[in-house]
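In this view, the complex is presented without one of its protein chains, the others remaining in place.
Then we have chain A:
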Amino acid sequence: MLLIHCPYCEDTLPELEFTYAGEAHIARPADPSAFSDEEWRDFLFIRTNARGPHYERWRHIGCGRFFNALRDTVSDRFLMTYKAGEARPTLTQEAAE
């Protein structure tokens, strides 16, 4: 069972307290009606499906907050977590190890 760091609670807690919430940094467009069918299809359904580091959203059930994480889909490990709304961090060498 993984241990996950909630950036709001500033505590590292067992996986049981968290749920996965899909890929991160896919913002809902301000005006969906301006999207073509293809653009809207991509927004709804097309995902990175990364092998390796993957930006994704999690929710801490304890505090109810959604946050973002960078997780390696091969090792299943969390490389870092950060608050919703913060810019996509670049993967540093230390974090990757």
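FYI, a residue touches a chain if its C-beta (ideal position, glycine included) is under 8 Å from a C-beta of that chain, and two chains touch if they have at least 3 such contacts; residues count from 1.
In this text, contacts and distances are computed from a predicted model.
Undergrad: According to its UniProt record, what is the protein name of the omitted chain, chosen from "ABC transporter ATP-binding protein", "protein-glutamate methylesterase", "ABC transport system permease protein" or "Sarcosine oxidase subunit alpha"?
TA: Answer from the record: the omitted chain is "Sarcosine oxidase subunit alpha".
Undergrad: What residue numbers in chain A mark contact with the hidden partner chain?
TA: Contact residues on chain A toward the absent chain are 1-3, 21, 27-28, 31-33, 35, 37, 40-41, 44, 57, 59, 64-66, 75-77, 84-85.
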